[in-house]
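Missing here: one protein chain of the complex. Every other protein chain is in place.
Up next, chain A:
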Amino acid sequence: MTHQLEVRNLSKQFSSPGGPFRRARVMHAVNDVSFDLPKGRVIGVVGESGCGKSTLARLILRLIEPTTGTLHFEGQDLRAKSAAEMRRLRADMQMVFQDPYSAIDPRYTVARAVMEPFEVQGRKPQGSAAEEVDKLLSMVGLNPGLAGSYPHQISGGQKQRVGIARALALRPSLLVLDEPTASLDVSVQAQIISLLEQLRDDLGLTYLFISHDLSLVRYFCDEILVMYLGRVVEALPDTGLAARHPYTKTLMDSTFAPDPAQRRVIAPLEGEVPSPFNLPPGCAFADRCPQASDLCRTQTPELAARDGHAVACHHPL
């Protein structure tokens, strides 16, 4: 067993039933996504809003049910598990949410919030509860003196540390991080990122890191999956590689460096992201792509790899 997580042809469609005033519609939120996450590695999933990256995170933990596809976690077929078995398994695969303000019950103290997973799983920590709270808070760089505080008494960065401590409570091997720093100030974001780096080294964690921020993903991750309208359009095995998909190139060119000597010439980008409700035939990026040909508008390109670098494009760069 080499892979912590194996995802094959995973898809999720949300359907909205028709009514007297509208037709029934199907939205393809995640479309035929496959990847392997080896133990101890960090894969970043990057894309703009609506590309399906958060849905993908939830599908992997089966917080929402996939429509088709398979999921294997440490060799076990997750989709064959009952709800009770799945709950036990989730002790090993935890999630850190984007918004620490809504992820923690405002009526819980910090101590109760980080101990909640034990309650849910009907388990007891090794030592006393108080010792465990101390241990978890120190692990994420929080002063154990905060144990009695309520969420409204602590800052956003501290709340996100509580969210991470809670995710670590049952000592999982996989963390799914859904934009864990998107709602934080940059100085605090950098703190949280270095905390996650340190925890990965200390505890040998595997991360799936969901983000809209390509420069952060390039900094933090080992591999990158680029999503556009529910599909993986490019899988980069190394963060230093140049883009082969025109969309990835657009994303890279839209990301600025904090250095006035490296100003970019911003190329115009026509059009808008199409609605996931009525996907155009062929490549979803075709209408905005400078390279697009007739083939792109009729036939959906398959993800094809060369030296481990996969791209779904008829005319890769």
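The rule is short, and it goes like this: a contact is a pair of C-beta atoms (placed from the backbone, for glycine too) under 8 Å apart; a residue touches a chain by one contact, two chains touch by 3 or more; residues count from 1.
The working rule: contacts and distances are computed from a predicted model.
Colleague: Can you pick, from "Glycerol transport system permease protein", "Xanthine dehydrogenase subunit D", "ABC transporter ATP-binding protein" or "Acyl-protein synthetase", the UniProt name of the chain not shown?
Modeller: The chain we cannot see is recorded in UniProt as "ABC transporter ATP-binding protein".
Colleague: Among A:Ala29, A:Leu142 or A:Leu214, which residue is in touch with the absent chain?
Modeller: Checking the options A:Ala29, A:Leu142 or A:Leu214, the one contacting the hidden chain is A:Leu214.
Colleague: Write down which of A:Leu89, A:Ala129, A:Ala190 or A:Leu279 is the residue touching the left-out chain.
Modeller: Answer from the full complex: A:Ala190 touches the omitted chain.
Colleague: Need a quick check: the contact residues on chain A for the chain that isn't drawn.
Modeller: These residues of chain A touch the chain that is not shown: 48-49, 155-158, 185-194, 212-216, 218-220, 239-240, 250-251, 253-264, 266, 268-269, 272-273.
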